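Before we start, here is the structure in question, set down as structure tokens.
Yeah, one chain of the complex is gone here, protein chain that is, but the others are all in their spots.
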Amino acid sequence: MSGAITLERILALQAAYIRCIDNNALESWPDFFHDSCLYVVTSAENHKNGFEGGIIYADTKGMLIDRIAALRQANVYEKQSYRHILGLPHILKNGGDTAESETPFLVVRVMHDGETSIFATGVYHDTTRAVGDDLKFSKRLVVCDSSRVDTLMALPL
Amino acid sequence: MSGAITLERILALQAAYIRCIDNNALESWPDFFHDSCLYVVTSAENHKNGFEGGIIYADTKGMLIDRIAALRQANVYEKQSYRHILGLPHILKNGGDTAESETPFLVVRVMHDGETSIFATGVYHDTTRAVGDDLKFSKRLVVCDSSRVDTLMALPL
Partner (left out) sequence: MSGAITLERILALQAAYIRCIDNNALESWPDFFHDSCLYVVTSAENHKNGFEGGIIYADTKGMLIDRIAALRQANVYEKQSYRHILGLPHILKNGGDTAESETPFLVVRVMHDGETSIFATGVYHDTTRAVGDDLKFSKRLVVCDSSRVDTLMALPL
């Protein structure tokens, strides 16, 4: 799978990313990003209005590592799990070693007692860059449909 | 991507279609159809009973354009957004320049206050036809699982 970025490689990256989160292997999550990267969680309304900030903002892989460490320490939440379901990616640009794509997502939260509800929906706006066989995110903008995004999120999106 | 229809081209078409709707770029929606086309929204029960009509019925691209114009004028709905999540397409027939496929869908509605609920589920029964690099729908039958389909839909499915 070295060389040019293909739809198949993007599908594989997206599937591996959510598997990492839903398996609660959060310590491996930053490895999906290049050292210099942009990871932002924001709302559709903020995004439409051109606000560059977000509910969560990180522009190095180190900040993502710190975030996971903080989540692990602070996590006093009720036991729960998440299930990401991704729709089909739409590739906007593919320059061979860098591509831009958008992928819709739906996240379901399952509480310990089995109660199941929709936690978030939205679109990943991604820039991926391949270095040989390695395809990683240089930018992931998580645009949530709802403005009521939980700022104390117990997991990354 | 010219020549024969492939799974990859069908995936790309499906992803572009829902992106158009969920981005509220409805004026571009009719361009996903050939001039002579069939677009029907119906319920699983009607479909099973062989009724050819539907909640929404259009058999030219011009009718789809009219429908969007009407939606834009009539739209007095509460501010809301939709998120389509598509499952994996199942290709029933692929004759090279014409293909039949079925793709499951789930549509989530997000109200302005953030309330999120399942709006519709069902299957797209599609016939797609390629003219050179252009792959478009010659037929899209939207079969909703529930018989309670909102006839005043604020968006196409």
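Just so it is clear, A and B label the chains in written order, and each chain counts residues from 1 on its own.
The rule we apply is simple: contacts are C-beta pairs under 8 Å (C-beta built on N, C-alpha and C of every residue); 3 or more make two chains touch, one makes a residue touch a chain.
This structure is a prediction, so every number in the text was calculated from the model and none was measured.
The hidden chain makes contact, of the residues A:A12, A:A25 or A:A74, with A:A12. Residues touching the missing chain, restricted to subunit A, are 8, 11-12, 14-16, 18-19, 22, 81, 83-86, 106, 108, 110, 113-114, 116-118 (touch as defined at the top). Residue positions on subunit B in contact with the hidden chain: 7, 44, 85-91, 102, 104-106, 118, 121-123, 145-148, in rising order.
Quick note on the criterion: only the chains that are shown with their structure count from here on.
Taking the mean of the C-alpha atoms as each chain's centre, subunit A and subunit B sit 27 Å apart.
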